[in-house]
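All protein chains of the complex are present and in place, except for one that has been dropped.
This part shows chain A:
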Amino acid sequence: MLKRPAVLLLTAALLTGCGGGSGDANTLSYFIADAAQADVAARCAAESGGAYSFDIQRLPNNAAGGREQLLRRLAAEDRSLDIVSVDPPFMAEFANAKFLRPFTDAERQEFSAGVLKGPLEQSTFRDTLFSAPLYGNTQLLWYRKSVLQKAGVDPGAGPVTWDQLIKGASQAGVTFAAQGRRNESLMVWVNALIASAGGSILAPGSENLPANQVKSGLDSPAGTAAVTIMHDLAVSPAAPAGFSTAGEEDSRAAFQADNGGFMVNWPYVWAAFDAAIKEGSLPANFKDDVGWAAYPRVEAGRESAPPSGGLGLSISAFSDRQELAVQAIRCLASKQSQTEFMVSAGNPAALSSVFDDPKIREMFPMADQIREGMDTATPRPVSPYYGDVTGSIQTAFHPPDSLSPQKTPREANSLLEDVLSNKRLI
């Protein structure tokens, strides 16, 4: 005879197993994208005096993987999600689907006070704040001082264009690394080039349109300018080996190599150089040879629109502990937390005032350039259909060496519009 209590016990165990998270009313599940978030969370929990604690869950370490996991769980109205770390370009998609709790006006004021333009812009959708900016990000142009003379170009002396850099690097026999890999980093590059040329991937105002009415701005002079630069760099002798498969870390490896010259990349590389020096894979004086400048321009007379990245903290609309989550975010995204996070993870704070901290200025000699970059940065398109947008761009603009300034902008334009209208596959 089967014992009924045993069956009940088993069922209960299975059900709690499926529920996930902790049943404790004060425990907030916190989905983090960067390991350093856990340290800040531990301090916040300790400081809360028992008001809340965290059940830390790690998201996949690439942007697309994190999006897919959050999207699936939120679409299933998973109640075990409280605070989620959202990569800014994906926020609009979640917000549009009503997966995220909008911050109230008062909270919006609190979380956006002193935040730089780039991170703030990408945290709002339809004039509502859905993410509290935890950090912002932007790319800089990194260069090896020792190659400048041969290259005949000096980014330290004033703004430089992509053309100048490609020619200079080719002339000097050094590499110019950018991210040609078919993933989100390609989208970052395409967006920065098009925005720097004065265009936009989606026609203005498409934020509120249904998918099949969204128009693309790729078939434009800005689109052509972007394609020309990508193609020219990819086929030039300055392109590092494996250009079409190179992500951020491959770019850094190319830059660190003996024939490294120039690179566009996020500021995390500065901390990564330190780590490589400590490890012994780079000479101790490597950083003395490294310079940085604003993101390259497309046209000499037009200011560049550097990439914008970062991370925002959002609250799941299906969470049972939303008020407690707001309270926790006050600490998680505070100035102190952002400073700590910038020190440990090397990711730039979203708050402007953090860059005035003497410790930060000492650690990041390029703090002013980063802050400036984040203020002029152009976020990737804020669209509820961002998945389709980035998928189409990654298909149409890859591999960079086979792009055609005559054909690619037109083809990319129609691919994007057709995909959004459910007429084509990607």
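In the analysis below, a residue touches a chain if its C-beta (ideal position, glycine included) is under 8 Å from a C-beta of that chain, and two chains touch if they have at least 3 such contacts; residues count from 1.
Here is the rule we use: contacts and distances are computed from a predicted model.
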Per UniProt record, name of the chain withheld from view ["Alpha-L-glutamate ligase-like protein", "Phosphatidate cytidylyltransferase", "Sugar ABC transporter permease" or "Heme exporter protein D"]: "Sugar ABC transporter permease"
Residue of A:173, A:210, A:237 or A:283 in touch with the missing chain, whole complex considered: A:210
Option from A:27, A:112 or A:183 whose C-beta touches the chain left out: A:183
Absent-chain contact - pick from A:128, A:146, A:171 or A:244: A:244
Candidates A:56, A:71 or A:363 - the one touching the absent chain: A:71
Positions on chain A contacted by the hidden chain, ascending: 64, 68, 71-72, 75, 93-94, 96-97, 99, 181-183, 210-211, 241-245, 250, 253, 384-385, 387-388, 391, 398-399, 422-426
